[in-house]
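Partial view: only certain chains, each at its native spot in the assembly.
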Amino acid sequence: MTGSTRHGAVPAPLSLTFETYAHVREQSLALALSLSDADTTVQSMEDASPAKWHLAHTTWFFETFILKAHAMSYDEFHSSYNFLFNSYYDAVGERHARPRRGMLTRPSLDDVKAYRAHVDRAMGQLFEAGVEDEVLPLVELGLHHEQQHQELLLTDILHLFAQNPLMPAFRAPQPLPMASDRSGSLDWLSFDGGIVEIGAKADGFSFDCEGPRHDVLLRPFELASRAVTNGEWLSFMAAGGYDTSSFWLSDGFAVARDHGWRTPLYWFEKEGAWWSMTLRGAQPVDLQAPVCHVSFYEADAYARYAGARLPLEAEWEHAASAQSVKGNFADQGQLRPRPQMSEANETGEAGRLHGLYGDVWEWTASAYAAYPGFRPVEGAVGEYNGKFMSGQMVLRGGSCATPAGHMRASYRNFFHPDKRWQFSGLRLARDLVKDKSDA
Amino acid sequence: MTGSTRHGAVPAPLSLTFETYAHVREQSLALALSLSDADTTVQSMEDASPAKWHLAHTTWFFETFILKAHAMSYDEFHSSYNFLFNSYYDAVGERHARPRRGMLTRPSLDDVKAYRAHVDRAMGQLFEAGVEDEVLPLVELGLHHEQQHQELLLTDILHLFAQNPLMPAFRAPQPLPMASDRSGSLDWLSFDGGIVEIGAKADGFSFDCEGPRHDVLLRPFELASRAVTNGEWLSFMAAGGYDTSSFWLSDGFAVARDHGWRTPLYWFEKEGAWWSMTLRGAQPVDLQAPVCHVSFYEADAYARYAGARLPLEAEWEHAASAQSVKGNFADQGQLRPRPQMSEANETGEAGRLHGLYGDVWEWTASAYAAYPGFRPVEGAVGEYNGKFMSGQMVLRGGSCATPAGHMRASYRNFFHPDKRWQFSGLRLARDLVKDKSDA
């Protein structure tokens, strides 16, 4: 998919308060604090959307699927907004063409903020009046949808600012952490094969494509204890990685050559050193941090260069599911404006897996496809649930731009294999070959 | 050319005051009064530029060619602005790619206004200190350059607003004039052939491509007393004009078919009536007003449909030169936000020519080329003077968006034959066939 988000609630017993709603919604506004009317209007490429559009579209979701459908006497904010801020719900009427989102200098950012306030007020009234059981899952879905767009807003703003020769900083620059070997040595953690279960469990929220939970047959494998770092990527570059066709998928090598890829996206050379455009403006490349803004094609080529492979999504989920993820709507904290190598937060084998959540999305070797028994949810909300299951690759984990409560082991992110503007990196895997006597 | 402006002063004895300078400069700011930061940032197509860019680029002209070159101790406003707001002067350094002008959400509109104020202050100081004789023509050139961009700013804003489904109005809508037959009947005014002079005279400002003044040989011809109207264009449409290949140049017919042209740009049908997007928002098409926003290809096809032809630029200038143009920097008035059929302001044959100046630019049959003996001015200001003499057609007169002091008989405007976003229309011409005994 190209910057779109996706929905499809699975029913869940819920206790969701207006405070939680308000907390998530405020988080979106907080992201726009340092942005001007113009910053939030421009669309820097077809894959991206203007920040204003993210702020309005998430609001449109609550207006359309909850207030118009379930509130007693809701007054629509503006009759044209359904047309302007619908993304891909054909069932809800015509919509403004995606590549022309950047033409909308009106409504202004202030108009959109007023739209948000209007809808939030009405949502408050709805909560006060008491939300019906069937509506609560839609609200929860809307909040997860909002969180997806919080990450996309950051992703797209970085892309926009990177087009500007002035390289403006979204957040104030910050010194790098001390140059100790923070990334640590790379260990290989081994996992047995066999039939294991993956997919979302009944408890807690998930998007419909995360289920049904089902059996998969795994072979014994190993997973790297941490993501590939910028320093390692420099070695790949120095080894001629971008020029060695035998590392690459055929399509990938063609794309890399056509676009002149020589480094991850946003890197540039200045006075003999590598820099990268980040949400904190231009920063020296941190050798110990995970490499970020690489495409699937590059990740796959790196893995072949390193004598390894990308993990299957089932391998990743199986390995990660032993490690609990902290965070929910309530404790959603500050987004980090740059990937850093985070610590593992668990003991045990899986606990030695560093940086699964919150540094970079990790490309897997799995094409995005329906799980066995997958059925789209009925109606407009679910209208497009399986529509993107073509030509895209699954990413797992979560990045420095992902809200804390929005990461879980079963989460399936997906993008086309040539996309680089997401906060995407990689972790290596390999087949586990036992003793020769076992082979 | 595609929305670029062009320079090249011819020396002229001048008395130019700071008041005149300030007057023209303020006029630009006045145009931006109703525009938001976002409105002035977005580039709606490659041919267009953001309003902010127009405001900054015209300022850059004075900063670069006058203040940096001739002021005692000028402090550059910002070191990156030369890169950002240079348009096509290779000699003055690298420049920001034209199609990426819409990425510059920073500097903001307020920053650009501060830039204008900074430069205007310095220009005031320069005038106070006394401007050298050699510099005055550059100031005058800068003001004409500014006026060109005033029209382009309006042209580009209309294009931007026309992309927005909300169709915002740049100026408050206004009722149409009463529906009397304002356009009047079409008369044919005849002109003798022979050797006549065209080109800019020594007195008064002109761009270099308007000279040298030289002889041309004209054959007897007739010119329509007014421009083709919207009402007449509807007849062309009703007669299948857009589908009849024999009216069209081969390239034009292909372009019209590829782009699906069925009407002038900005027209649309609503409840059985024709409307047009204008600077006053969506308005019913005024049948008596000159048709506007047609390409050369369409104008040429219309002329063939009407059994006539477009005038040569020399014919136009010869006919128009008998008619004086009122207006200079000082009395530059309110731009009109829509073409209307204006009155002739002279008596005599040429005086019966209505609407030469101030309604629509009139396409001619002449390709834009060098006049005999043309030589580009030396140095950076003149660097690109003749560069656009390829593939473009000359337009004459001036439109409702042209500043009053910016129109004259010798003025050569030029655009590619497929461009429609300018305020461009047409006036018919035809060969004058005398008595059969003369033929």
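Chains: A and B, in written order; residue numbering restarts at 1 for each.
Note that in this section contacts are C-beta pairs under 8 Å (C-beta built on N, C-alpha and C of every residue); 3 or more make two chains touch, one makes a residue touch a chain.
The structure displayed is predicted, hence computed values, not measured ones.
Peer 1: Beyond the 2 copies placed here, what is the full number of copies in the complex?
Peer 2: Altogether, the complex is made of 4 copies.
One rule holds for everything that comes next: only the chains that are shown with their structure count from here on.
Peer 1: How big is the rotation, 0 to 180°, that puts the C-alpha atoms of chain A on those of chain B, in steps of 5?
Peer 2: To bring chain A onto chain B, one rotates by 180 degrees.
Peer 1: Considering the complex alone, what residue numbers of chain B touch chain A?
Peer 2: Residues in contact with chain A: 36-42, 44, 80, 83-84, 96, 100, 102-109, 160, 163-166, 168.
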